[in-house]
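Please see the structure below; I have some questions.
One chain of protein is taken out of this complex; the other chains stay put.
As written, the chain order gives the labels A and B, with residue 1 at the start of each chain.
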Amino acid sequence: MQHHASNLLPARQAPVHSVSVGQWAKHNLWGTPASAVTTALLVLILLWFIPSLLEWSVLNAVFSADADQCQAARDIGACWGVVTEKYRLILFGRYPFDAQWRPLLATLILTSLLVMSCSPAFWNRYLAVVWLLVWLIFFALMGGGKWFGIPTGLVYVPTDQWGGLPLTMMLATLSITLAFPLAILVALGRQSTMPAIRSACIVYVELVRGVPLISVLFMASFMLPLLLPTGTSPDVLIRVLIGITLFSAAYTAEIVRGGLQAIPLGQIEATYTLGLSYWQTQRQVVLPQALAHVVPSLMNNFIAIFKDTSLVTIVSLYELSGALGLAVSGDPNWRPFKIEAYLFITLIYFCICFAMSRYSLWVERQVLHR
Amino acid sequence: MTSPLIQFENVNKWFGTFHALRDINLQVHPGERIVICGPSGSGKSTLLRCINRLEEHQEGKLTVMGIEVTDDLKAIERIRRQVGMVFQQFNLFPHLSVLDNLTLAPIWVEKINPEQAEERAMQQLERVHIAEQAHKFPLQLSGGQQQRVAIARALCLTPQILLFDEPTSALDPEMVQEVLDVMTSLAQQGVTMMCVTHEMGFARAVADRVIFMDEGQIIEEAPPKAFFENAQHTRTQAFLERLVF
Partner (left out) sequence: MLNWRSQRVRAWCYQVALIGVFIVLVGWLLHNTLGNMRMRGIQSGFDFLLDPAGFDIGESVFTFTSTQTYGTAFLVGLFNTLRVSCIAIVICTLWGTVLGIGRLSGNALARGLCYVYTELFRNIPLLLQLLMWYVVLVELMPDTETPLHFRDWVLLSKEGLALPWLMSEGLTLTPEFLALTWGLTLYTSAFVAEVIRSGIQSVPLGQVEAALSIGLSPWQRLRLVVLPQALRLIVPPLTNQYLNAIKNSSLAVAIGYPDLVSISNTTLNQTGRAVECIAIVMAVYLTLSLLTASGMNYFNRRAALKER
């Protein structure tokens, strides 16, 4: 009954497990009766839907900027000519046509810096300086005129003529950047033992989170001029920026607070016994862990803010949807093809947001594996 | 010799590139009590979990009660109804009462009526000496009590064999004995069982065979007296020396 192994077996390589297409299909598509029925139903729906979609959007579509051809192909094919014709107006809004190289350049610089900032290779203290420089360049390019008395050599373009993609990128990026430090302060304040500070933070966060962004934008739009000294009239862009920043900070503060609450009290007590002050503790021990904890929620929040910038149309800043309205609604030749123009900016938004959510998943994995 | 309940023939399993089970050959007959021991990472739990297909083996043939363990969902379901499992983390359903935990499978899988299921559940609860907690919820019980309920839950399906995956490892020391007592009395009642555990006292008292595994292989197999007093392989001897019991 007693026996033992005569020799120890070495580890072997795992056998290569190749699944044929047929096997995969059987397992995933018609393995059980319920699965087979589902597959049949879905395939039927797709077969009804996809060929006509392809026909409309590609096969019968008109790509050239010819309004008559488009009219002829109405209801049969998409009129992408509206994009070919109007894309500059949609992308840049009411910005003076000849000077559109300026917002284009500004957006490209901003976007490249954003993309660069995503890679850990660039994460050092010089990044902050570069960001500051890029913002200065951005506003100098977009606005032109005189900057703090120094002439830029470019024609002055008032902010209410800024629009389209540059406006969206600027509003989203700037408000998120400004909101972040404010959010950290508010989140820390909410944890504070001092009742005045804690109550102030709670009231701010609950008030802002309880109302729609539209209300905050209206408040910024209509009430700020009343709140500031008579005679001053802040730029509509500044008003909107303040509104979005305050809105974004409240939500971000809640997310950061969630991360702070996940830090065990024992850690904080340990740092106090080592002699660190409150601010040192927060900076060195608590915040790095708390923020790493909530990276996915933070990224989701950023994506949401980016999408929310589309609302500034309602307070008369013409970002992409607003610029589209101006470009296409006013032109009777192209008015019937609004849907195609909308699909164009849908594509832009989708690509950017989808890229951000992929990046967010990547960051999540990085943080988990440290 | 009756035909084996469980038969491993040259079973190999990989986790990715890690060779977790190497050429396992093993037979378990009805009425046998088997204890598997070994260092952590040796593949003991993996071996157990292959039996009811919680893990998949890539090479070799594994037969349970005459049914071969493969991808066939129907075969797997039939095997699972006959094989009971007790987990290290108990895994009781926290949203159901103790009684409901036990009657869930009989009502939904065996389709017997609720009164019969309840009767059967109370019997099993008596068997593990915890009938008075029948209407409590799992999180209201201690670890030892929860594990005993888990054993009763596995018994409710009248399985042909019970698998124990380190049943006492997650318990506080004072609760280990109450669970071991239940397992010992089950063994004395003739329940076929395979047990992965570090409790050598239990192995000595209850097992028919003790199996030592290391690095995915079965190194040594013997009745407890021979195993503990006259281990033959150097690895087994080294392992036993490090144990404190």
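Structural remarks
Basically, a residue touches a chain if its C-beta (ideal position, glycine included) is under 8 Å from a C-beta of that chain, and two chains touch if they have at least 3 such contacts.
Remember, it's a predicted structure, so these values are computed and weren't measured experimentally.
Within the whole complex, the absent chain has one touching residue among A:128, A:227 or A:265, and that is A:227. Among the residues B:81, B:129, B:198 or B:233, only B:81 touches the chain that is left out of the figure. Contacts to the hidden chain, counted on subunit B, fall at residues 52, 54, 77, 80-81, 83-85, 87, 89, 91-95, 104-105, 108-109, 137, 139-140, 153-154, 157. Subunit A meets the missing chain through residues 28-29, 31-32, 35, 38-39, 42-43, 193-197, 200, 206-207, 209-215, 218-219, 222-223, 225-230, 303, 307-308, 310-311, 313-314, 321, 336, 338-339, 342-343, 345-346, 349-350, 353-354, 357.
The rule is short, and it goes like this: only the chains that are shown with their structure count from here on.
Annotation: 51 Å between the Cα-based centres of subunit A and subunit B. Subunit B makes touch with subunit A in their complex at residues 12, 14, 16-19, 22-23, 58-59, 71, 73, 209, 215-223, 226-227, 230, 232-233, 236.
The touching residues of subunit A, counted against subunit B in their complex, run 1-5, 8-9, 11-15, 17, 27, 31-32.
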